[in-house]
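The complex is shown incomplete by one protein chain, all other protein chains being positioned as in the whole.
Every chain is named by a letter (A and B) in the order it is written, and numbering of its residues begins at 1.
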Amino acid sequence: MNRLGLLMAIAGALTAAPNDTFLLRGVTVHPVTGPKIENTSLLVQDGKIAEIGPKIVAPKGMKVIDAKGMHVWPGFIDSATDTGMNEISSVRETVDTGEVGTFNPQIRAAVAVNPSSEHFPVVRGNGTTSMVLMPGGAGGRGGPFGRLGGGDGPLIQGQASMIHTDGWTWEEMEVNRSVGMQVAFPDTPRIPGRFAAMLGMDRPQTTFADMDRQRLDRIKRLADFMTDARRYQKAKAAKEPGFRTDLKFEAMLPVLEGRTPLVMVANKQKNVREVIKFADEQKVKVVLAGTDDFGNTLPDLKAKNIPVILGPTYELPAEEDHAYDEPFTRPGEIFKSGVKFAFGSFGTQFARNLPYNAANAVAFGLPYDEAIKAITINPAEIWGVADKIGSIEKGKWADLIVTDREDPLEITTNVKHMFIRGQAVDLTSKHTRYYEKYLNRP
Amino acid sequence: MRIAILLAGIAAGLAAQTVVLQNGTIMTVTKGTFKGAIVIKDGKIVEVGDKVLVPTGAQVIDATGQYIIPGIIDCHSHIAVESINEGSVSVSAMVGVGDNINPEEIEIYRALAGGVTTANVLHGSANAIGGKNVVLKMRWGKDAEALRFEGAKPGIKFALGENPKRQGNPTQPGQRARYPATRMGVEDVIRDAFTEAKSYQASWKEYEERSKRGERALPPRRDLKLEALVEVLEGKRLVHAHCYRADEILMLIRTADEMGFKIKTFQHVLEGYKVAKEIAAHGAGGSTFSDWWAYKAEAYDAIPYNAAIMHKKGVLVSLNSDSAELMRRLNTEAGKVMKYGGLTENEALAMVTINPARQLEIDNRVGSIEAGKDADLVVYDKNPLSVYAKVQKVFIDGTKYFDRDTDISERNRKALEKKRLLDAEKARQDEQKKQGMPPARRTGE
Partner (left out) sequence: MRYLFALLLSGAMGLLAEPPSTIAIRNARIFPVSGPAIAKGTVLMRNGLIEAVGESVQIPAGAWIIEGESLTVYPGLIDALGTWGLPQQQNQQGQQGQAAAPAGLPPIPGLATPTVAPPSGPQDRPQTTSWQKAADLVSPGDRRIASARNMGYSTAAVFPNRGIFAGQGSMMQMAGEKVDSMVVAPNIGQYVAMRPAGFGRSFPDSLMGVIAYVKQIYLDAGHYSLAKKMYAENPRGMTRPAYDRALEGVLESPRLLLPANRAFEIDRYAKLGRELKQPTVLYGGVEAYKAAEMLKDTPILISIKWPERARDGDPEEEEDFRTLERREKAPSGPAALAKAGVRFAFYADGIERRSDWLRAVKRALEAGLTAEQALRALTLSPAEIFGVADRVGSVEKGKIANLVITKGDLFQDGAIQHVFIDGMKYDPAPEPPQGPPGGSPGGRRPGEGAEIEEVRK
């Protein structure tokens, strides 16, 4: 209280209280990392969570938000999206994911974020405060921008950045410019048989063995690039004469040093096994993303401590004879295996439905608390920012949402307030504005 | 004596076909929500109420704690057919998706598992006037003919905006441009087609008059394309028009007025909220997405409040999927209009049941839980508007087509049978290898 008193003294000296210091009163706090605390207050100071307790008294002049009966949750984290880099997915000019070239470790997602994108207010409306932006795009598996590594496509697609969903500039939005290195992990190219058939030609005679060789060649190219980067690392450390800076290899140093994970986008169990092997051989940290067929790889992923970013659970089963609810039950299965996982929206237009993806998994077997964790504390840990976000704990950033009903994953629940680093965030969007406007069209 | 025995036999037979769903929360959509029972006989609902007399010998299904709603109707789907776009021409009214039904497509079963009992299966949107639709019931396991919603009024797809003009704007050098390339051209194609249809209609009329007068006359050549358009002019075929922007919606309303036909539904209609007044005045319905947006330029002004605004301005609104995946959870799509626009639970549910039934003119048969209607019912474990609700059972015409418990308990048996098939195939291949047969070519995938 002393500290607070001091602060208030300072604040009093200013003409107005700072925006990132306030008291939320009459709320139930859901810290996620601990049990919920009912009918309490939450003090935010300098954008950080300072205190939680029923008896905090707001000093005179401090902003008090009376949110009686409401619920406070950590803001949600979307672990794979290209929101802000992809305004209208079918208009290439508005899309800044998917750079040309095989190896682009030096490019960074954050610098191409348009803070004025209409998408940010929309996702904020449903509770997302942070996102991991994928430079190779997150528009689904094998889509034009989120391409898997078949054919001559890209391999290293650039650095994934974690950003907040509000800010005047991308720099202000930045949580961490580089939380991972996105890799389109090589897959067997599909035999374009259907095209041949459409042309009235016989199917190509290329065998699977030929096609698969291409995949293995590309994995080797990836490994060779790592080797070259290591050679560069050594040369740099040894201050070899004639050493020259190379931006691509420079960008690989945090990966080689185990500070930044490779985000391996791989869909099938065959490729997951290769990813595990690759991580072992290269001794690098790995995050797996976009997999829709884990097969028997889950125990290995658990043993190797490889976390998984799950694609949207709103998907069709991979094969016609798979259980109709296979994608719905997958999160529950992964939880049971002990593999750490988080949800990503893998796109832009449905990014606001992130909480419903999590809820749907609950309906099909994932424990409720785990669903919440998979969009809060789990991603914070996976992306190395758990000291700042992902739960409501003293000292963490006040990235908070306040909801009118207890369950933030339920459709009919509304986000009434949002704070990012303690700053109140506008919850209106183009959608709410147009609603008002056209509802009132004479 | 003999007659009496016969009657008793018939009665027993009927009783065997009687099913009672009781103790569930019944969301009738048209007659309120209450705890009660539904009596089903010969595929029809014969009684609904908080207290019903259970006929002797009826099969009783307990639905305590569960929710029962009318079967969901998806007003825009492309499942269960082998091809959906005849994209080579600007007017493809001669084709019909009903000609290439695939009754074995697994998406039928998946839709069923998501509570859908009826789907409006439409032609794609590659052309200004597309092909004919087919309305299907998800009678999984039945043949193509038996999937058809018998007696459903036929329809046709129109498409405005980006999709029909795409082929007019080739993206590759040397590619042939197909008229139209602009929204102006789309309007022209429609006006031109109906002008041609009218003269076709007139030539038949003239032939019939000449024949009536006993004159020797060669009948006009039957033209499958123009026949479909004449049916539109005569009000025998419903128009379902894919559209996005307000301008094109208004354009089609005016073109239809000029040519003398009606638009039954605007599909997608993402900017319907901007011209809701005009849509309502024309008497058209709107069948839209809950929250799709920004996937293309013409969807950039899409807002999730679209359904609510149109509804509030007097448009008959349904929510559709246009996707085999989304089709499985139209119940929660309906839930979203409670969030975006504050509609009631009943208004929300109506958008995936009675409203699409009205749009397809099958509301005398389906869309609500009322005596006399088809027993197309979905049983959920929780309130179906919640994200946590799961379909437990689905009935069509009183027959149970989906049961989650059965589905789960069958999985093991199916897995074993699949393993047997794989092993048997392996044995066949090994045998062939022993005989020194060369490997089979990649064929037939």
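In the analysis below, a contact is a pair of C-beta atoms (placed from the backbone, for glycine too) under 8 Å apart; a residue touches a chain by one contact, two chains touch by 3 or more.
Not measured: the values here are computed from a predicted model.
Colleague: Which residue, B:17, B:83 or B:203, contacts the hidden chain when the whole complex is considered?
Modeller: Here the residue in touch with the unshown chain is B:83.
Colleague: Quick one: say which of B:56, B:172 or B:412 touches the chain that got left out.
Modeller: The missing chain is touched by B:172.
Colleague: Residue by residue, what part of subunit B touches the chain that was omitted?
Modeller: Given the touch definition above, subunit B has residues 78, 81-89, 92, 94-97, 99-104, 124-126, 131, 143-145, 163, 167, 170-176, 216, 218-219, 221-225, 268, 322-323, 414, 417-418, 421-422, 424-425, 429, 432, 435, 437-445 touching the missing chain.
Colleague: By the contact criterion defined above, which parts of subunit A meet the unshown chain? Give residue numbers in ascending order.
Modeller: Interface residues of subunit A facing the absent chain: 188, 194, 197-201, 205, 207-209, 211-212, 268-270, 318-321.
FYI, only the chains that are shown with their structure count from here on.
Colleague: Of all residues in subunit A, which touch subunit B in the complex?
Modeller: It is residues 87-91, 118-119, 122, 191, 193, 203, 205, 207-208, 314-317, 320-321, 323-325, 348-350, 352-353, 356, 359-360, 362-364, 409-412, 414, 430-432, 434-435, 438-439, 441 of subunit A that touch subunit B.
Colleague: Okay, in this complex, where on subunit B does subunit A touch?
Modeller: 106-107, 109-110, 113, 273-274, 276-277, 291-297, 299-301, 303-305, 308-309, 312, 324-326, 328-329, 332, 335-336, 338-341, 385-390, 407, 411, 414, 418, 441-443, 445
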